[in-house]
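Apart from one protein chain that is not included, each protein chain of the complex appears where it belongs.
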């Protein structure tokens, strides 16, 4: 089952913040970190992220479950760099054919892996604590996103669990009509592709009907929309964004101070 | 409080040669309550869509005029509320309250007034939950009520309801009808489409019958219409109240068991159930919404793996696969032996034309092309789908789609046929034809299992019934 509900405890102090503020804070934090390739700044950032996690009401186990695929990618980065690193300075640790592992390579790999984690975590935390309806409301009211587009996307998002059910129904319908793949892997792949295609067709058909239902209730009637639920962007929200910027800046400053800073560009 | 006026109105959907509805002259005064009748495919749903302003100019050709209070319906949408047959496609938001509020926001109702109006609409339809409940957690009947609340919150002058009780159990259908009656303001105009006339009559004071080829066949107060045209209307397919349908009992006693379920269940959808179907027997499965009837049908059909208990196919049905449960059979063998008709016809379609849809099963099970043709043509003719052979299954009317899905399962003449709500949305004529087809199959020694909410169908065809209760509660909330 694909989860579409937020996983955090809703009462947590930071989880309750305005979704736009949370998103902005995550993006600001990530963007500042992108500026460097060294391991120190992201390591500090990860420490900060893990420290504030309880304020978002997320348990470490839940985060680990969402983030584990990142570890596989970390392995990928390591292999890539061992084979293709540009900078092979430093003491040679291993040398075997094309594989040349130096201290410099390892430091770079460590920096990249940490940076990947440090940049990804804020987004994971924000989306794990944000309800799609609230995000759309806040995007419209606080970020001036066009209402028709945000609501259209929100209505479509509601179809996610339905699409999953639909996948099962399509598979059953085919079986009932005598269509299956047996053990043949090629036939399996073909059946998978044709099921995915049927799903897409079904999704578009649903979308067409959903649009009709929305029009039937006056969506896009040219009348200025009102909002039933106000989303407030308060001082505390602005503060959250500012603190995120300051903390990320501080991590960079430390890395400059200890002399490990390596700018991304230049 | 809106009046409707049609003059020579007609609509032809893009890609179709025939008119969906044509030559309709009709005037409905403000505050009238109208039951719109007509055979399946006569264009009732199309007419409602036109009145709701939901037929875009680029999706077909119009003839004549259609007006609401003198306006083009596309420009009078704020006067009209509509509830379609399928509630799932009408809910827009993820939370119940938001969904009702959606229409109010669109109309620019001031923020402070929205929630009181939402609460009022939910109360009027007897919605049992808090407005924060996820719409995904509602049963079909509850979704239907929520959709009705969404329409009523807008205080429409004209309310359009298209078979609002299809697929509901009798208790749920009564609740919806009560909700409509209690929730309507005295001056709201109502147009209701419903095949089962007797249940709908208390809601209306006028009946309009559409003719299949075009035009209005009868119009007036219900008593007068049925007294004057009763026989002719019944022949044309209208469910004229008080006219019984002939029973089709089994001609011979039932034979070998075809399939046996022992403590069959799938928690939490279906509680353990025992049942047996024999050759030459029709078994009806009854029970309230959410009792697990559709789940049982899928389990018996070899499409779901049982959670608990067993499904055992008799030697006659299983052939070389004796000893293996149906859900492990290869698909072509399964399709030859057990036919399944899904509750939602659209879940079942896998091709792009009505003809291919019917031909798929016979072709898959290896019949020669000539035999395929004659089977398909015969079914098309009997179920009045012949003129739609080239149409896309997804563009059919509600009743046509249902008949097609039953026909696809009949096409392979399986030893055991399992159908989920085979008769919903049918006019009297197509209903009788469906019952005849199923009765013929049974009398030829096949087994028939039908999940149904339709008491007439049970009375006419079923040799035995099984009634499921909701797992856990045993009743509705």
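Going in written order, the chains are labelled A and B, and every chain counts its residues from 1.
We take it that a residue touches a chain if its C-beta (ideal position, glycine included) is under 8 Å from a C-beta of that chain, and two chains touch if they have at least 3 such contacts.
Here is the rule we use: contacts and distances are computed from a predicted model.
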item	value
Protein that the absent chain corresponds to, by UniProt name, given "Acyl carrier protein", "SLC13/DASS family transporter", "Cytochrome bo(3) ubiquinol oxidase subunit 3" or "Energy-coupling factor transport system substrate-specific component"	"Energy-coupling factor transport system substrate-specific component"
Displayed chains contacted by the hidden chain, counting the whole assembly	A, B
Residue among A:80, A:165, A:184 or A:234 touching the omitted chain	A:80
Listed residues A:12, A:46, A:153 or A:181, member touching the removed chain	A:153
Contact with the hidden chain (one of A:56, A:219 or A:233)	A:219
Touch residues of chain A, complete complex, unshown partner	2-4, 23, 26-27, 30, 34, 37, 66-70, 72-73, 75-76, 79-81, 83-87, 108, 111-112, 119-128, 130, 132, 135, 148-149, 152-153, 155-157, 159-160, 163-164, 196-197, 199-201, 203-208, 210-212, 214-215, 219-220, 264-265
Touching residues (missing chain, whole complex) on chain B	14-15, 56, 58-59, 352, 392, 394-395
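In this text, only the chains that are shown with their structure count from here on.
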item	value
Gap in Å, rounded to a whole number, between the CA centres of chain B and chain A	41
Touch list for chain B against partner chain A, complex	52-54, 77-78, 80, 82, 84, 88-95, 98, 101-111, 114-115, 118, 135-136, 150-151, 154, 298, 301-304, 330-332, 334-336, 339-340, 342, 344, 347-350, 360-361, 364-365, 394, 408-409, 412
In the complex, chain A residues that touch chain B	132-133, 154-155, 157-158, 161-162, 166, 169-170, 172-180, 182, 198, 205-206, 209-210, 212-221, 223-230
